[in-house]
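Here it is, the structure in full.
Only one protein chain is missing; all other protein chains are in place.
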Amino acid sequence: MIQLENICKQYINHNHTVHAVDNVSFSVAPNERVGIAGGSGSGKSTLLRLIALLEKPTSGNLWLFGKDVTSIQNYTDIYRSMQMMFQNPLAVIPPRMNLEAFLLEPYINYGLMDIAAAKEDIRQWIQHVDLPETIVNKYPHEVSGGQLQRVVLARIMLMNPKLVLFDEPTSALDAVNQKLVLDLLQKLHREQPFGYVFVSHDIGLLQAVTDRIIVMKDGQIVETIESKRLKEAVHPYTKALVEASL
Amino acid sequence: MNRQKPYTLYVMLVLAALWIAFFLCAPYIAPFDPETTSIADRLQDISSTHLLGTDQLGRDVWSRILYGGKASLGIAFTIIGISGAIGIAIGGLAGFSTPRIDRWLSRLIDLVLGFPNMVIAIAFIGIMGPSITNVIISLCITKWAEYARITRGLVQIERHAEYITFARMSGASNLRILWRYILPNVLPPLVIVIIQHLGDAIILVASFSLIGIGVQPPDPEWGAILLSSRDFLQTAPWLLIYPGLAIFITVVLFNYIGDALRDALDVSR
Partner (left out) sequence: MKRWLLACLSMLCMVALLVGCGNDTAKDDKQGKHMNVGLYWFGETLDPTHEWDAWTLTRIGAGETLATVTPDMKFTPQLADSWENVDPTTWKFHIRENVKFHNGTPMTPQKVKESIEYTMKQSARSAKAVKIESIAVDGQNLIIKTTEPNGSLLSSLTEPAFVIMDTADLKDVASKPVLTGPYKITSFKKGETIELAAFADYWGGKPGLDSVTVKDIEDNNKRAMALQSKDVDVIQKVDSANRSLFKDGFNIQDVAGVRVFMLKANNTEASPLHDKAVRSAIAHIINYDSMAKIIGNGSTPGAAPFPPSANLGYDAIANKPMTDVAKADQILTQAGYAKNANGMYAKDGKELAITIAIWGKDTSLYEEIQQELKQAGINVTLKKLQSPDEVDTLGTDGFDLVERNVVTMSTNDPYWFLSLFYKSGAKANVGGYSNPQVDALIDQLSVTFDQNERSNIAKQAQQILVDDVADIYLLYPSATVVSTTKVKNVPVHPIDYYLLTKDSTIE
């Protein structure tokens, strides 16, 4: 589903070049759950943004759903099957839009179903993510962070994506809400399989929600390991991350 | 989150709406025709028939102030409306388009911003002759650029907001993003600017009439009334006080509301 080959991303910062992503290659199979771990500056978020087509790689090749991304003109088609979830839910919902309107957007833009049916569909999704129905009439600043992330998750899942990219979606939440969101994610994945790439600085968290973990440091992949076998990690950096998460 | 209802603001908004509506309804409220003269009744003081007295041609001052307000406010609103619409359209386009289009539009905006707008307006009227239409055109020529600049700045900020990114991922087209996401966030600060500019516009229009290049006699307009009454500064000063007061109150009202709206909108965010 995703294939990266020698992907590099460079920035020029105060006269010296920063290699945010340095010669990264890997692939993700359909319905596979992959995690990317690393500290800040490791390049994991940049890598995710490259996959999300929010930035262009300096060099290297990227294929999504079998297509070379450089040949794609209209991203709208890709986004029909690929979604991304960010860390701060307040940043992705316009402050003056209420949650129902926010949830209706994909239905309208992709013509999934008419408004009346869409509203009914939304209501079911809200229930499915364990939120009260009345929440759809509220505005983003009136709702707590944990609840908002679940709304965002609902919004992503109602599109039935083949691939979702997660950029530290629970890092800003307290432990209780973090667990709620992650449990929800697992439940949704069981009901309707899809592939995802989950970026986090917490490698322990990754172990619970992914099949495979890619470890990055200074823009390069230092180790790839099956989540079950995390304890058998070889690279010192990976080990350090494991230590830190305990 | 508890938000204090800005009661003063609501009261002022209602007052302002009433004030404006009052003058716009001049044809229905005014007891006399503002242009009908009556030499026998000239320069009378306040009376039960003439609420604010009569002027040097026996015209009812109260009626002239009412119609004058309709003219002053009407012209000011038209100027702001037209230049605002043009400015927001061009500025929005510039802020949202490709860098190439943006560069050309920005150059145009900066060029027009650099013009001395009073000089150009006066020159335009000098060539085309004073009339209400020409006053409006002469000021719109340069004013739109201010709104374009502000709009472009706001749109550019909005454009890079994360919810715009997310909206694209929701399949939104450029037009939809502009209409549904950017405009609703850009309009509130713009509305505040526009309300404040309304006060300026009223003074501008009155000033033009005051130096003889705006509304021409016998059409009533607050600045024009000031001009024709100036000989009577010492002998009938009320002819100057009433239009002056009307201008003052209007400008105070608009500027207060502009400031209060700005504060109120900050709180909710």
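For clarity, chains are labelled A and B in written order, and residue numbers in each chain start from 1.
We take it that a contact is a pair of C-beta atoms (placed from the backbone, for glycine too) under 8 Å apart; a residue touches a chain by one contact, two chains touch by 3 or more.
What you are looking at is a predicted structure, and each value in this text was computed from that prediction instead of being measured.
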Neighbouring shown chains of the undisplayed chain, as defined at the top: B
Statement: Of the candidates B:52, B:112, B:148 or B:203, the residue in contact with the absent chain is B:203
- prompt: Residues on chain B that touch the omitted chain in the whole complex?
  reply: 35-37, 39, 42, 56-57, 126, 130, 196, 199-200, 203, 206-207, 210-212, 216-218, 226-228, 230-236, 240, 244, 247-248, 251-252, 254-256, 259
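The rule is simple: only the chains that are shown with their structure count from here on.
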- request: Between chain A and chain B, tell me the centre distance in angstrom, where each centre is the average of that chain's C-alpha atoms.
  value: 49
Task: Under the touch definition given earlier, write down the residues of chain A that touch chain B in their complex.
output: 54, 75-76, 79-80, 83-84, 86, 88, 91-97, 105-106, 109-110, 141-142, 155
Statement: The residues of chain B that touch chain A in their complex are 1, 161-163, 165-173, 176, 181, 184-185, 269
